[in-house]
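Working notes, structure below.
For this view, one protein chain was removed and the others were kept in their places.
Chains: A, B and C, in written order; residue numbering restarts at 1 for each.
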Amino acid sequence: STALKKTQATLATSGVASAPGQYRVPPKSLLIINKHRTKPVVDAIDSLLHYMRERHPDVRVYHEDRPDRPDGTEIWRPGPNADPIDLIVTLGGDGTILHAASLFKVGAVPPVLSFSMGTLGFLLPFHIDDFGKAIETAFEGKATVLHRMRLNCTFQNKDGDDMEDVRQEWQVMNEVALHRGASPHLNTIDVFVDGQHLTEAVSDGIIVSTPTGSTAYSLSAGGPIVHPSLSALVLTPICPRSLSFRPLVFPSSSSITLRVSERSRAEAGLSMDGQASHVLRPGEAITVQASLYPVPCINRSSIAEPDDSRDGEGAGPGKEDDWVRDINNLLQYNATFRSKALLRHSRT
Amino acid sequence: STALKKTQATLATSGVASAPGQYRVPPKSLLIINKHRTKPVVDAIDSLLHYMRERHPDVRVYHEDRPDRPDGTEIWRPGPNADPIDLIVTLGGDGTILHAASLFKVGAVPPVLSFSMGTLGFLLPFHIDDFGKAIETAFEGKATVLHRMRLNCTFQNKDGDDMEDVRQEWQVMNEVALHRGASPHLNTIDVFVDGQHLTEAVSDGIIVSTPTGSTAYSLSAGGPIVHPSLSALVLTPICPRSLSFRPLVFPSSSSITLRVSERSRAEAGLSMDGQASHVLRPGEAITVQASLYPVPCINRSSIAEPDDSRDGEGAGPGKEDDWVRDINNLLQYNATFRSKALLRHSRT
Amino acid sequence: STALKKTQATLATSGVASAPGQYRVPPKSLLIINKHRTKPVVDAIDSLLHYMRERHPDVRVYHEDRPDRPDGTEIWRPGPNADPIDLIVTLGGDGTILHAASLFKVGAVPPVLSFSMGTLGFLLPFHIDDFGKAIETAFEGKATVLHRMRLNCTFQNKDGDDMEDVRQEWQVMNEVALHRGASPHLNTIDVFVDGQHLTEAVSDGIIVSTPTGSTAYSLSAGGPIVHPSLSALVLTPICPRSLSFRPLVFPSSSSITLRVSERSRAEAGLSMDGQASHVLRPGEAITVQASLYPVPCINRSSIAEPDDSRDGEGAGPGKEDDWVRDINNLLQYNATFRSKALLRHSRT
Partner (left out) sequence: STALKKTQATLATSGVASAPGQYRVPPKSLLIINKHRTKPVVDAIDSLLHYMRERHPDVRVYHEDRPDRPDGTEIWRPGPNADPIDLIVTLGGDGTILHAASLFKVGAVPPVLSFSMGTLGFLLPFHIDDFGKAIETAFEGKATVLHRMRLNCTFQNKDGDDMEDVRQEWQVMNEVALHRGASPHLNTIDVFVDGQHLTEAVSDGIIVSTPTGSTAYSLSAGGPIVHPSLSALVLTPICPRSLSFRPLVFPSSSSITLRVSERSRAEAGLSMDGQASHVLRPGEAITVQASLYPVPCINRSSIAEPDDSRDGEGAGPGKEDDWVRDINNLLQYNATFRSKALLRHSRT
């Protein structure tokens, strides 16, 4: 059980490893991220703020600068001069973590503690009702993190030069997808690996995914499921007009360029972690590489109580792989055909 | 809801349609088929025999000639001179129906009423506890049947002549599979459609399946799910050494020949509905065509009570398609990713 | 070789069969269809018109009412009162036949003789250079046709009533596709078969395809290849968020309804044979059924010369299945891995 844990580290070491001195244990600053402001989210933020005031009154609690920013939080603005954050807490669905990560485009990302509001997700290890226990483990430096790889994207114009008008760098956790979007026509995309031409894809589009994203869009398009502790890039075509296109898995040292062919009848819309970004015209390209800055996500297993019996499955805390549970419970991986159980249906 | 029922008919008409005069309503003879003689099966046969004596004392009840043939049944032997059977009752799993059908190699097959012993299956519409109601509906001529296509197989030697030593014709309900079996080597099979060369397959093997069999081995090998009321042949490769081999669906009027190539490094073992039959050597071939004699399987829906509320899903008797239920309940077709429900697992 | 030909008939009989008296042999009227007016197309039309004037001066030659209508053709307008057409000649790609068929929304479609301008396609049996021979065979009533199934579509609003604003009936040859289009969000579509709920699809979209369309978009989305002489509907999901969604094949008697779920976060754009039609909002539905009016497409093999040796493959005229050739030549079906031939690449 030790092998899979190699990319995992306790919060303390992880902080040290990825950006010396930046993540303090115990954290001195905390950033709350939520996308929606539904009643459960509002209640959860209230409880969380109350909890922090009671137990950790010295910690500064931040929130994005939005009209609905909760009272008792300070404004946090992303960018090179952002206030340092030691711990991110997200409240919502998988999309909330994607959003949180997207705020840290430059430099290292603080550890992320993600709470679901009842809806489970792949990136949501904790139920909001358990927030106390989870926060304490994180504050004590006992939490282990999984460093989820991110992709770094740059854009090239027809001449191969970096595009002026798309200065902003992107960092994605799931995937970059080039897609025909509303165009009825297939597009033609040239794929290069480390500068070498790999193939010409005539398809609805192409996905370059992280292992984390391998259970998102890439999976729907037929890609393999890749363990998030592996460093790799997954290239998955979307509805290719070819019988012989297969998903490819590359080492994370590879650089992948997707270039809309000059011959392409259609432009291609770019989505980054599900956010429509801009449109690439024939001749334009995006280059994707592993980012230097992964997202340290706090594991579910690291928080479990030693005496937590967990259905008698027998694994002790920290011994289980969240991912194994998730592909079984969330994706219903390899669900066997039922032959018992549904007898009622056979009764007439 | 009428469309899918076109290949279905009431027992009475069906009998008339497929073999005039042969299937009498009410049935005068009944053949019990079971593969194993477990306690539940023994009990079920007892109850069935008792029921028949009480309610239908004139009906002759047959059983295969086996050492464990139940008392109170007459011996039935397959073949051209077999005693006529008006109704088959099977007790067991899907394999029991496959076996029952295999006994009727020549001429029409009597309607089949299939009871599960608790384990559901694709070919098992009825639970044994409901046998009384099911039998009465069949005896009243009110049951509707689905004519499940079968495949007829002949064998050719290197010269293309019919093989002497494999006289016995085969009729299969699920599929014919040519497979490398214990050989470590891939085999090479030439596939012909209506005498025309279609492709050379280098693979673990090739499946030719009926729509019924499309949820059996063919499905595991990546084939599509074909509604059993469609008349069609499905060709599915097993682990082909090619990126561009896809399952093919042919009209049932097609004749498909699988010929082990002279270049094949390995022989190919033949399985018919999961029964190993014999081995084809390089140059030898099997030709598969739709059989004239499908298997009339009595539907679950035709037996339902008019007042049977069925979970409030609202469909009346005879209105539902067993198949839609089965792919959802048994195969868990398109099971959506869970996001609710399993919250317990996220608790720490 | 006879089996696959069952749905094929000589032009004469076919005409009689599908619409008595309508298609005359020899044809008295001919409709030329082209999408683009490139130089090769213009030249081809010139040659064709010249040929007709010389050889069949009594035949009326029509063209769609477009600014670029060639001299020497009469205007033809689709609709219930359209001038009767005995033969359609298309010049262009696969899309040109799709367009030609779309002009005959009401009633039977005249036989279609399709010429490629050099680019091969699945629906393009003839090379333009052979037009003389092809036309003569058609005029002599010796051509055989493949009746390609079409789909008939109707639309329902939230209340299940037919939609007022989408009066125009659609007839498609390839497929109907519901797709998220430019929306970044997955849509949710409820699929019904013959009125019975089959499944809820969370995906990029859903395709309902004819066998003809099984080599078009459905193939790219992972669907099986279905022989066009089979009458069937293919349901193929596009990037479904489920591990267990598989393509389904239904008898052509089935009626399939795709309904955008009220829960769907996104609308769904409708494409008919690749033409964007309109958008379905949550609650709205499309119902697809086999059309009464297939498209009679003239076969390549029916035109071949008796003495045409065809690479020594040995099949006489009319004996070969165009489709077998096409999946091998155009799709490169089951292309075997190369081990010879490319030796140059291994030279250093």
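One rule holds in what follows: a residue touches a chain if its C-beta (ideal position, glycine included) is under 8 Å from a C-beta of that chain, and two chains touch if they have at least 3 such contacts.
These numbers come from a predicted model, not from an experiment.
Counted over the whole complex, the shown chains touched by the missing one are A, B, C.
When the whole complex is considered, the residue among A:P67, A:P80 or A:G195 that touches the unshown chain is A:G195.
Of the listed positions A:L30, A:V112 or A:A232, the one in contact with the omitted chain in the full complex is A:A232.
When the missing chain is restored to the complex, the residue among A:L248, A:L270, A:A285 or A:I303 that touches it is A:L248. Listed by residue number, the positions of subunit C touching the unshown chain are 116, 118-121, 124-127, 129-130, 133-134, 242-246, 300, 303-305, 308, 325, 329-332, 335, 337-340, 342-343, 345-348.
Taking the whole complex into account, subunit B touches the unshown chain at residues 181-182, 184-185, 203-204, 217, 219-222, 238-244, 269, 271, 274-276, 331-333, 335. In the full complex, subunit A touches the omitted chain through residues 1-4, 6-7, 193-202, 211, 214, 219, 223-227, 229-230, 232, 234, 237, 240-251, 253-255, 313, 315, 319-321, 324, 328, 331-337.
In this section, only the chains that are shown with their structure count from here on.
Highest inter-chain contact count (C-beta pairs) belongs to B-C. Taking each chain's centre as the average of its CA atoms, subunit A and subunit B sit 46 Å apart. If you average the CA atoms of subunit A and of subunit C, the two centres end up 42 Å from each other. Each of residues 219, 240-244, 331-333, 335 in subunit C touches at least two other chains.
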